[in-house]
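Heads up, one of the protein chains got dropped from this complex, but the rest are sitting where they should.
Coming up: chain A.
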């Protein structure tokens, strides 16, 4: 029941209702009876049309009529008679729609009749005009219109014109804007003759939507369309590599037990990264077929970051031997984005490494690991150490963007953004409009991203202060959605911190206790207490082995799975509310030390990341979700299956979970020790 006032029916109304109900009941019973007995005479059909006029939702009656029509058409060859039979159906539908024009059954019956190809399109379009005038947002009518247009092959340009008319008569018609985006997407893809270039089309569309936005900035309809235009404008044409580890030109000293991760980070999700699209030439282990793995928690086989392991040789007598590794991408086409375009241009990078034999007391299993403390006094500034760390962002000389057509596209994109930015700056001078402010922030972000990834000048983050200011203002202006803005702000803030070397260095600390040797360089990236609700900019952080994110407001660590070198992670004092929120950790095979103490794990009845990880509830996982092997007597697995899914397979040596609702259970500690066989320290206590 929608939109009907709540009131007690008076006695009279009640009687009238009972009388009406009795009539309806007898019609319904009669139709069911006729349906069951296959009675299709005129009188019986009359009963069903009466019923459908009264209650168009009675779906079995529509089925009954279809059977009746089919039975009548079976012996009929005269096309006039056939047309008459079908027209009768159209009439019944029309009457039903006048009762309830949201009736799925009625619209569907009409489609069924139309598919028989005896009806005139004009009549349908006229009827649609009536209905769409009466309710211009009726999605049944819009769907039906698309159905007719497709069935009768109506020209796309005519349908586009129709949306223009609807929009011009009412800018607030979201349905029309939507329909326009559908038709235009199709035209932009098909590029029929006489259709303008993408750039010109977008410019015209911006002009149209500006009229709507400037007429009533508080109406949402046009803004969503504007956002779509922005995405169309910003969309990169071809994927490109933006970051990698080991960095180009670096000299590494590696220890002999283990393998070296090779990580590639693209500007968008790609597929087809494998040993034929990536060549790795080195002076050892010839002929080795490398296996590339997508770094993502889903099973799509696509990812923005990919990694493989390079096995390096045993150190010979001559441990000072330097090996050179050359990695080449894009010589063979095959790395493609989800829109189907290939890596923009081939590139190669190199690094060298020396293998150092590991002192025996450091090999795993022998060393008695000391507990890692995250206390402030264990960290110090050490400028000397910092010189060893290399940014992983691809140096600009490797970016091959000199081709003319790319430069032209870039120029025209920047031209659009600059114009839009000016326009909305002016609008905001005149009024406080939240979506206008958000749009300006998005435009500035898009502008900066384009500058960063396409020009040689890396430090072109001219707008980030303005963007932060806009999001901060939005949090106050629109408190209902403050945490949306907060998440956006966090991403920008994090980028500001880590994307420039100077600021990044300010957050890099030397972990002081010399006995601790889990990381190579002992640099800890300390991003604690920044009030971050989300993290990002991982393309700048592929080198990180130790990161301290405590005392933020993190609810999610999405994306952290690309930090393949991570061995120590502190997430304590955040807002993580379930184990499933930790699923990126399942890809971090080097992780040894984890602190998730003082979060909200186990404190919520609703798990918002339940479906973002692979689990028995979603069917991508297949057989690797066997929880049975972790079953322990007296431990309720149904209660802890999320923890098992995240922790099994991890090689953790130190774990802190205290201060979460879940950690109050003794049987939980018992379970942790069982599923983490290498664990030495749990909540500060030695594990035996």
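Quick note on the criterion: a contact is a pair of C-beta atoms (placed from the backbone, for glycine too) under 8 Å apart; a residue touches a chain by one contact, two chains touch by 3 or more; residues count from 1.
Just so it is clear, contacts and distances are computed from a predicted model.
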{"item": "Omitted chain (choose from \"Ras-specific guanine nucleotide-releasing factor RalGPS1\", \"Rabenosyn-5\", \"Geranylgeranyl transferase type-2 subunit beta\" or \"V-type proton ATPase subunit\") - UniProt protein name", "value": "\"Geranylgeranyl transferase type-2 subunit beta\""}
{"item": "Among A:179, A:463, A:564 or A:599, the residue in touch with the chain that has been omitted", "value": "A:179"}
{"item": "Contacting the left-out chain in the complete assembly, out of A:98, A:116 or A:483", "value": "A:483"}
{"item": "Selected from A:39, A:504 or A:637 as touching the chain missing from the view", "value": "A:637"}
{"item": "Interface with the undisplayed chain - residues on chain A", "value": "1-7, 14, 17-18, 20-22, 24-25, 28, 32, 35-36, 55, 57-60, 62-63, 66, 104, 108, 111-112, 137, 139, 142-143, 146, 172, 174-175, 178-179, 181-182, 185, 219-221, 224-225, 227-228, 231, 296, 298-300, 302, 479-481, 483-484, 487, 555-556, 581, 604-606, 608-612, 614, 616-621, 625-628, 637-638, 641"}
